[in-house]
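This report refers to the structure that appears directly beneath it.
Every protein chain but one is kept in place in this view of the complex.
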Amino acid sequence: MRKRIKRGDKEKGYTRSIVQRSGQNVYACYQCGRCSAGCPFAFEMDILPNQIVRLVQLGQEDELVQSKAIYLCASCFTCVSRCPKGIDIARIAEAVRETADPKGADHFGPDDIPAHRAKDLPQQAYVAVFRKFSK
Amino acid sequence: MNQNRPKKKIGVFVCHCGINIAGVVDVEKVAQRLSSYEGVDFSVDYVYMCSEPGQKLIEEKIKERQLDSVIIAACSPTLHERTFQGVAQRAGLNPYQVEIANIREQDSWVHSDKDKATAKAARIIKSMVEKVRRNESLEPITVDITRRALVIGGGISGIQAALDIADQGYEVLLVEKDPSIGGHMVQLSETFPTLDCSQCILTPKMVEASRHPNIKILTYHEVDSISGFVGNFKAVIRKKPRYVNEDLCTLCGECEKVCPQVVSDEFNEGLSFRKAIYMPFPQAVPGTYTLDTDSCLGLLPIRCGKCMEVCEPMAINYDDQEELFEEEVGAVVVATGYDLYSLDHLGEFGGQKYPDVVNGLEFERILSASGPTGGVVRRPSDGRIPKNIVFVQCCGSRDPENHNPYCSKICCMYTAKHAMLYKHRVPDGNATVFYIDVRTGGKNFDEFYQRTIEDEEVMYVRGKVSKIFKEGDKLIVWGADTLTGDKVEMEADMVVLAMSMVPAQGAADLFKRLKISTDINGFLAEAHPKLRPVESLSSGFFLAGCAHGPKDIPETVSQASAAASKVGDLFAKEKLFHEPTVVSAEEEFCSGCGICVPVCPYSARSLNRERGVVEVNEVLCEGCGACAAACPSGAAQQRNQTDDQIFSMVKAILGE
Partner (left out) sequence: MNVHYYPGCTLKEKAVNLENSTIASMKILGCDLQEPRGWTCCGAEYPLSEEKIAGLAAPARILRQVEAEGGTKVTTTCAFCYNVLKRTNYALKTDPLKHKRINAFLKDDIAIDHDTKEKTTGFPPYHGNVSVVHLLEFLRDDIGFKEIRARVKRDLSGLNVAAYYGCRLLRPYNEIGMDKPDDPVIFEDFITSLGAQVIDFPFRQECCGSYVSVSRPEAASEASYRILRSAKIEGADVLVLSCPLCYYNLDRQQNLIKEQHMEFTGFPILYFTQLLAWALGENTGSLGLEEHCYNPAPLLESLEKAEVAE
């Protein structure tokens, strides 16, 4: 698939907004892949954590907010503990979720929990998943 | 302290420096104004004073007008002071009668108001006129040179430097803390890119060094301290007791057979054992056994004594003592080498828990024909031949967050070499290399790496490894393939980690004692990263090898030879010249308070209690002026920068 990569105002503006929301210098990433190597949910993700950072560097908002990967992040911080450049990838993922268009993104709400599970789940799971994944 | 103002004829030469100065300062006007200043005999402007015609102009005018002193109003003295001092000398004038008035960095480059800049330029030049009016003609201080070199470290860099200095005809002391010279290079199996057997190419040099009439090898010795200054060092060297006389030892090996103490063998990186009395490796230079008292049962009192009993040539002597002695040398080459970053720091790889996760040097010993496995690739845990081996690059390097920020330079090449050698010995095995980048900048290096991939079918996966752990018999490696976008989990029988190079153990302590500067990573700091790569900022100290930074053998040898050449430069001089602009201690005014003594960073001043005055060792004085500032009576005056001169410069700047 041929992709036209532009470095226009829209792309640079998006990168800047993620940098601001996450407080991370995304340009420090040299794509070593260690974050992806340790991520417990990388096996299920459509784009890997290092690819998320790469797309942020390129300012590719659409691909990022439509990914499933950002809704598989468990905030376990393994990526952060491994990164040789000290980049907090979990914060970058959170920033991308913040910018996601609710209409286009795969988010999660109370109606998505089947009743038989609902009574068993611990409160902290509810609070956590809604704060992270729903608008 | 008023001196009589001698009636000197002073010449002023104002440089345009193209438009650098003339674009802001009206140089013609300045030259004109100065021509009427007291004592100025001649004043002119010219477009480029440092050019050949510019220099010629100055030389001619000095001779023609019989000038006593000259001021060059131009750029910073750090650039051309020497140039113009040379011009003066050619014209027969003492170089210390030349002063530079900086009207570029301190005027035209920092101001834009032309009128004010022009006025400032005139004031700067006038202040320098006032200074040079009082300048004395000085002669540099000459210093003798001890034409003998000390090389610290007996690895390939130390050996090469020693050989090159010795071949130039000078005596060399080669000090090495281990029982034999050879360093880490002698532990390697084969070297890239030629796959030469490392010991085969190194041992001839080791033997050459041992036989060279100009080289004195001092193994099992350490440098305790060095005092003095360039050309005139006094090194205190500590001889550690070996308990074996190297001249009598015949290497029969009987002592080793009867020794009851078995300890980990450092030469084999802990993969095998040795006795307390041992020879590190068969080709050791000097060829002798050494008794390691840390592992011996004890000599005070003698708990065992078996080795001495069986030693026919009577080479073993339990009464051997540590000795401290002093040697005079003129130059020091620091070649203390490297060690590898410890696996302890990589807890996510198991730290030191898993015997089958090894570092590069351990793998070299496994590959080596003289190693613990006779050159057969075996796992340390059970001796089985690994069918799946994983190599991990960048372990502890390129990691500013948690480990070392720098690239360790040699790992990409030696990992390719390890993978290639593994495939040569286990053709049906699988070798995988996890990498971020592959750096192959030397001659024939990239070709070697391409052969590893194309001919040996070693698989390179682009992604750093996050975790290594053991499950049953196998090691599990968690990595990533950033090129295909996959998280990768791989089973391996053995893992080799390319650990970062770090300065040798104990080197940090030595560098502190020698007072030579290091960079933030503990490697030796060079005087200039581009133009002076083998000299330290401490005059007389030269650097070679990995003590200066990670590098491979060809670069190490180049640097060692370069350091030797610099030592030769030093020794080729008849005498050394030291700047005469030192600080005195005028006896007439010195009250013997001694305040200036501890203030001096070069320990150049001392209080003579009998005479009640301070004495200065002019050769050590670097003319920093700290003592002159501290002296309450004004007895400490810097030559050609006296208090009188400074006050007159200030007056000239403030006046008008």
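Per-chain residue numbering starts at 1, and chain names A and B are given in the order in which the chains are listed.
Going forward, a residue touches a chain if its C-beta (ideal position, glycine included) is under 8 Å from a C-beta of that chain, and two chains touch if they have at least 3 such contacts.
No experiment lies behind these values; they were computed from the predicted model shown.
Chemist: Out of B:26, B:348, B:493 or B:526, point to the residue that touches the absent chain in the complete complex.
Modeler: B:348
Chemist: Please output the residues of chain A touching the missing chain, sorted low to high.
Modeler: Against the left-out chain, chain A lists 20-23, 40-41, 43-44, 71-78, 80-81, 88, 90-91, 94-95, 98, 108, 112-113, 117, 120-129, 131-133.
Chemist: Footprint of the hidden chain on chain B, which residues?
Modeler: Touch with the absent chain occurs at residues 346-348, 351, 467, 469-472, 476.
Note that in this section only the chains that are shown with their structure count from here on.
Chemist: So the centre of each chain is just the mean of its C-alpha atoms; given that, what is the distance between chain A and chain B in Å?
Modeler: Here the centre of chain B sits 47 Å away from the centre of chain A.
Chemist: Report the residues of chain B in contact with chain A in the complex, numbered from low to high.
Modeler: 348, 394, 398-403, 436, 462-467, 478-482, 485-488
Chemist: So in the complex, which bits of chain A are touching chain B?
Modeler: 30-39, 42-43, 47-48, 50-51, 78, 82-86
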